[in-house]
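The structure under discussion appears below in the form of structure tokens.
Yeah, one chain of the complex is gone here, protein chain that is, but the others are all in their spots.
First chain written, first letter: the chains are A, B and C, and each begins at residue 1.
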Amino acid sequence: MSWELVFFAVFSAAMLLCGLGVVAFENPVHSAVALVGSFINVAALFVMLGAEFLGVLQIIVYTGAVLVLVLFTIMLIDPTKLPEFYVGAPLQRFASVVVGAILLAEIGVAIITRTALEQIGPHTEAMVQQMGGNVQAIGQVMLSEYALAFEIASLVLTVGVVGAVVIGLPNRMVEPNTVTMSLGHTRGSSDMLAAGPKFESPMNIPAERYTAPVGERTVVMTKDPDAYTHPGETSK
Amino acid sequence: MDLTTNHFLFVSAALFVIGMMGVLTRRNILIIFMCVEMMVAAVGITLVAFSHETATINGQVFFLFALAVAAAESAVGLAIVVALSRQGRAPDVEEMQTLKN
Amino acid sequence: MGDQPIWITFIVTFAIMTVLLLSMAYTTWYERKVLARFQDRLGPTRTGKAGLMQPLADAVKLMGKEDLVPDAADRNVFLFAPLITFTTALLSAAVIPWGGTVQIFGTDVNLYPTDINVGALFILATGSIGVYGIILGGWSSGNRYSLLGAIRSAAQVISYELILGFSLVGIFIITGTMSLTDIMFKQHEMLSFGPFEISNWFVLTQPLGFVLFVIAAVAETNRAPFDLPEAESELVAGFMTEYSAMRFALYFLGEYISMIIMSLFAATLFLGGTSGPGADKFWGLGIMWLVLKVMAFLFFYIWLRATLPRFRFDQLMGLAWKVLLPLAILNIVVTAFFRLIGNGQVF
Partner (left out) sequence: MTVHLENPDWGMVLPQLIVLALAIVVSLLDAFLPREKHFTVITGVSLVGFGAAIVALLTQKGETGETFHGLFRLDGLSIFMNLVILIAAVLTVLISASYVEYLDSKMGTGEFYTLVTFAVLGAMLTASAGDMIMIYVGIELSSVATYILTAFAKRRGTSLEGGLKYFMLGLFASAILLYGMAWIYGSTASTGLDAINASLTATLSGEDANAGMLFGLLLVIVGLGFKLAAVPFHFWTPDAYDGAPTPVTGFMSVVPKAAAVAAMVRMMVQGLDALSDDWTIVLAVLAFVTMLFGNVVAISQRDVKRMLAYSSIAHTGYMLAGLAAVQVVDGVANERSVSSVLYYLISYAFMNIGAFAVIVWVQHRGQGTGLDDFSGLASRSPLPALAMTIFLVSLMGIPPTIGFYGKYYVIVALLDANMLWLAISIVVASAISAYFYLRVVAVMYFQEKAADDTDRTVVPSTLLNVGILVMVVGVLALGLFSGPIINLANDWTNLFSIAASAAGQ
């Protein structure tokens, strides 16, 4: 038994246990932490396979960016609104385990019975070393053979940014929940601030779902009430 | 016993199936999202293992693209979750039934 | 650079760890002393000569205190979080070279724990795991101030890690490698301008990259003037509010050790690492130069803390995305352009 096998066993066991943790933990934060552990072990497996660039990127991109965003979202959402742990009906839970086991068995059969290709490609370990290492080899292939796909991946990222801004930003047209009126201002009596939907819904959806909720009005008086001039009235 | 590609393929298949079971059983959208990311990572192990076996670097490049795409998608998905939570709704699959007839 | 028996690597690693942990303790002393001079005080004087035993006294005090866990806390995560920051900060020292391969008692010894192909990215990666210590610590405390500090920190570290990574791309373009050892030895070469010869330090060819790196490094370690996650005046120490005793010390020391690592990183990448007069002849001199450079950086860190007021959060994010990121991209484009001229592919 070689040292490699021992390392492999340790990393993959940790990875799978953490993966099970992601599925099993009640608390989404705990799941996220388990996922971090799983991804670090995935990165270790990448390094074992001679893909150290991907290993590091896996950590930087997934654990450093994507999962931090997930944690961010979990923290921004009111935790009391997060659902209780509940895995469907027991039947569904059981069925999913059975389906998973069957699928795993199928993949296992596929793995055992598959035949590895005999001819070998250009990027053997010696060749990669000669190119300067894993990073250089990936760079050469990615920016020559896959240049077009590289550009399109950048477009996907652009679309992602546009989408996150379009959907994630709070809607500027929504009225604030509390409208502060001043009695000394004509706006106080204007129908601009009337409650309720501002336009009629073109769909058969209840209006209260269609427009954002309009909060109660708070009347803030900075001076003695008698000191205000009401529109259309002479001052008292 | 030596370490072969099949070892890595088995492990990645197991991780893939665990992620899939998570998607099928959990209700919290964020956890489902994390499980899908786990499936993508499992695919990464498969790709890199094949890349190692066939001595072509294309598999690693493939996973690099998958990584970029997954990052972009996660931004979109989390933005939708945030927008939903802003409407005072929990990210719960079972609760998403206003659309059912 | 060659293979060596694993026990030598163990010894080297152990030595580096010891040096790091000791220097981490003494950085606290250094900061107090320097800060005191800035404020026209003396700093610690009672414990030992010139207060040299102060770190020891602090350690005894912190270890003797009660380790409090708040009721509202998520206990496991709360206990676990400080370890993440501390270990990841230590881990990133693994790729930093303290010299090349030298002869000690007739044996070849590599003066670095490991030389991986993606060393520079490795440090960024460990830094990005280190964030979890802060986020999880803040979240698990069950305290609003801590959570705010954690969220601020997440936003800050993600933004500035981008700048940190981008500021290094210029060096990668020039050297064509990401291995820290290779980058360091590239800087041992001499540039000659007529009669003058100067070391090819990348601070000379990448001045903009260096400035961006320093700013991002300060922000990445949550130091003043970017110490918003732990702002005492607004967030009562942010994510560390609920921590006490040794766990508090772990956060505290994690911050200092990442300062040291960032200084080492900056010295290796931009200031020639161990290069300096006489360094090629005797390796001990090289290590001395490196230590001097790190000391200068640490002094700069403390100087910043003593002089600059804290940023506002929107200013911090605006600085990262609206000023530093475009500058970093400009730096990359210009460097790539010069590289192409050097290759004769433009004209």
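We take it that a residue touches a chain if its C-beta (ideal position, glycine included) is under 8 Å from a C-beta of that chain, and two chains touch if they have at least 3 such contacts.
All values derive from a computational prediction rather than experimental measurement.
Not every partner is drawn; the one left out touches chain A at residues 106-107, 109-111, 113-115, 117, 119, 121, 131-132, 136, 139-140, 143-149, 152-153, 155-156, 158-160, 162-163, 166-167, 171, 173-174, 200, 202-205, 209-212. Residue positions on chain B in contact with the hidden chain: 16, 19, 23, 29, 32-33, 36, 39-40, 42-43, 46-47, 49-50, 53-54, 56, 58-59, 61-62, 65-66, 69, 72-73, 76-77, 80-81, 83-84, 87, 89, 96, 98-101, in rising order.
Heads up, the rule we're going with is that only the chains that are shown with their structure count from here on.
We define each chain's centre as the mean of its Cα atoms; on that basis chain A and chain C are separated by 29 Å. Chain A and chain B have Cα centroids lying 11 Å from one another.
Shared interface positions of chain A, i.e. residues touching 2 or more other chains, are given as 53, 57, 65, 72, 76, 134.
Not a single residue in chain C touches at least two other chains. Interface of chain B with chain A (complex): residues 1-3, 5-11, 13-22, 24-28, 30-31, 33-35, 37-38, 41-42, 44-45, 48-49, 51-58, 60-61, 63-65, 67-76, 78-83, 85-86, 89-92, 94-95. By the touch criterion stated above, chain A contacts chain B in their complex at residues 1-2, 4-5, 8, 12, 15-16, 19-20, 22-23, 28, 31-32, 35, 38-39, 42, 45-46, 49-51, 53-54, 57-58, 61-62, 65-67, 69-70, 72-74, 76-78, 81-83, 86-88, 92-93, 96-97, 99-100, 103-104, 107-108, 111-112, 116-117, 120-125, 127-128, 134, 137-138, 141-142, 145-146, 149-150, 153, 156-157, 159-161, 163-168, 170. Residue ranges of chain A in contact with chain C, taken from their complex: 27, 29-30, 33, 36, 40, 43, 52-53, 56-57, 59-60, 63-65, 68, 71-72, 75-76, 132-136.
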